[in-house]
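What follows is one structure encoded as C-alpha cells, with my remarks underneath.
The complex appears here minus one protein chain, its other protein chains still in place.
Moving on, here comes chain A:
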Amino acid sequence: MSATAAMEVNAEARRILAVSISKLYASRTQRGGLRLHRSLLLSLVMRSARDIYHSSRENEGPSCAQPTPEEPMDTGSNPGELTGLPEPQPEPQPALNSAELASEEPDSAEEDSDSEITEDKENLSPTRQSRKRRGKASAAPDFLPSKRARLEPGEERYAAPLGSCRAGAGESLTALSLNRVIPAF
C-alpha cells in the first residue's frame, strides 16, 4: 500500500472511530436504554476501524518511531476484550481501549490531552507512561473529545505532580469497567 493510500485509509479509519465513539456516547442517553444490537454493531465497526488504523500506521513507513514493547494490556489479539458490550445498565462501558481511556479518565492530568498524537508519546519516559494502561495504540488519540477538567473563572491549570495518588487510578478504573460489563444477573 502506498504511503498516501495508507494515510487516507488511516484518516478514514480515525473518522469512523470518532463517529462511532460519539454514537456510543449518544446512545447512553437514548430513551429506552442502551440497545444491545446497536451497541454490538457499533463495537464491530470500531474494531474494524481500529484494526485498519493500526495496520495502516504500521505501514506508514520507517519514519515513524516504533511502538514501545507490548504493554500488559494487549488489545489487538484478544477478541474477548473487544466486544465488551454495554449491558442495559446505567453505566456500561465498552472494553475498547481507546474508548475506555476517554471515558474512564476524566482528568488526564499527566498530559495535555489537546495535543495531537505525536511520535513523542511513544518515547515518553517509563514513569510517565506507566500511569496509563496502553495497548498497541498510543494514548488519547486525537479524534477523541477533550477530557480536560472545566476551569472555574480565575483558576489556572497546573501540571499535576508526578507520582501523585492518581497513579493507580488508571488501572483500577479500567479494571472496574471490564467488571461492570459482566452482567450481574
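As a working rule, a residue touches a chain if its C-beta (ideal position, glycine included) is under 8 Å from a C-beta of that chain, and two chains touch if they have at least 3 such contacts; residues count from 1.
Quick note on the criterion: contacts and distances are computed from a predicted model.
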Chain not present in the shown complex, as UniProt names it (candidates "Large ribosomal subunit protein mL51", "Serine/threonine-protein phosphatase 2A 55 kDa regulatory subunit B", "Proteasome subunit beta" or "Cell division cycle associated 4"): "Serine/threonine-protein phosphatase 2A 55 kDa regulatory subunit B"
Among A:6, A:21 or A:49, residue touching the chain not depicted: A:49
Hidden partner interface residues of chain A, rising order: 12-13, 16, 19, 23, 31-33, 35-38, 40-41, 44-45, 48-49, 52, 79-81, 83-85, 87-90, 95, 178, 181-183, 185
